[in-house]
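Here's the structure, in structure tokens; my notes come after.
Note that this complex is displayed minus one protein chain, with the remaining chains in position.
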Amino acid sequence: MTPLEKKGVTIVVFSGELDRALAAFNIANAAASMDLPVTMFFTFWGLNVIKKEEGKVGSGGWMKRMMNVLNRGGAKRLKLSRMNMGGMGTAMMKKLMAGHNIPSLREMIEMASGLGVRMVACTTSMALMGLSEEDFIPEVREFVGAATYVGDALDSEVNLFI
Amino acid sequence: MTPLEKKGVTIVVFSGELDRALAAFNIANAAASMDLPVTMFFTFWGLNVIKKEEGKVGSGGWMKRMMNVLNRGGAKRLKLSRMNMGGMGTAMMKKLMAGHNIPSLREMIEMASGLGVRMVACTTSMALMGLSEEDFIPEVREFVGAATYVGDALDSEVNLFI
Partner (left out) sequence: MTPLEKKGVTIVVFSGELDRALAAFNIANAAASMDLPVTMFFTFWGLNVIKKEEGKVGSGGWMKRMMNVLNRGGAKRLKLSRMNMGGMGTAMMKKLMAGHNIPSLREMIEMASGLGVRMVACTTSMALMGLSEEDFIPEVREFVGAATYVGDALDSEVNLFI
């Protein structure tokens, strides 16, 4: 691989908010449509984006159970970082998106999967939150640590933290 | 262009808060002063940073109108992400900046324009918020989608999401 050929995009998805998740998948899908390799590394609150909607409420002690109650997660449950207004702002944003034929977050995740975007969960955050591999949507197939992320980022041209 | 010559900075400005906007323009202007090509891609709440101050309250349905009332925007109206304290923290920060001869956000935007920083607005976010080209300050001349951003980012050495 020559330097000029070194291409690709990595995105650390740290945030668990609807607007930031939409931005992450919008960039990821645009890049994947251009045939670029894309890796999304979900960590901390970002794990909420890729949790199964039924979610389990947790295992391993009351603190983790409580963490999971407060972080039910699942693409449908995420809220806006601003103007949530008790859910009203978030509902409004979803309506506006549908009215403009902008795909929902769940549809964007499916699209990303179809386009070959790698979705990877951070094992350190998983341990902290008492989550295991089966707690995530099936599109997430790899579970890695920060060193793997850094290796991927070094091989990519564009690296973002969202 | 040889790999070593591939230079430049892109900044996705997703946030509509004063402190983050200041950080974005501070980096953009420092890079542009070093004769690097710089592109700022304003999306989502970031559109508030580059809206005209008189702003229109919207068109196309009550939801968009409401979005625009809640997002009046304009560089002078932005608030701090922390310690806003009903506007007092933001006013204090502006005083401190003036006291240290740090330019205001509005001045930084003018400086950026003079230094040739490209300011670009995201068309998907514009549609969502019911905004059109004339709603933005004249320094913003291009209106593009995520694919154009990804192309620019691939050609740049430093890519940030703020």
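In this document, chain identifiers A and B correspond to the written order of the chains, with residue numbering beginning at 1 in each.
Operating definition for what follows: contacts are C-beta pairs under 8 Å (C-beta built on N, C-alpha and C of every residue); 3 or more make two chains touch, one makes a residue touch a chain.
Computed from a prediction, not measured in an experiment: that's the story for all the values here.
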Absent-chain interface as seen on chain B, which is shown: 3-4, 7, 9, 19-20, 22-23, 26-27, 29-31, 33-34, 36, 82-83, 89, 92-93, 95-97, 100, 102, 157-162
Absent-chain interface as seen on chain A, which is shown: 3, 12, 14, 16, 43-45, 63-64, 66-67, 70-71, 124, 127-128, 145-147, 149-151, 153-154, 159-161
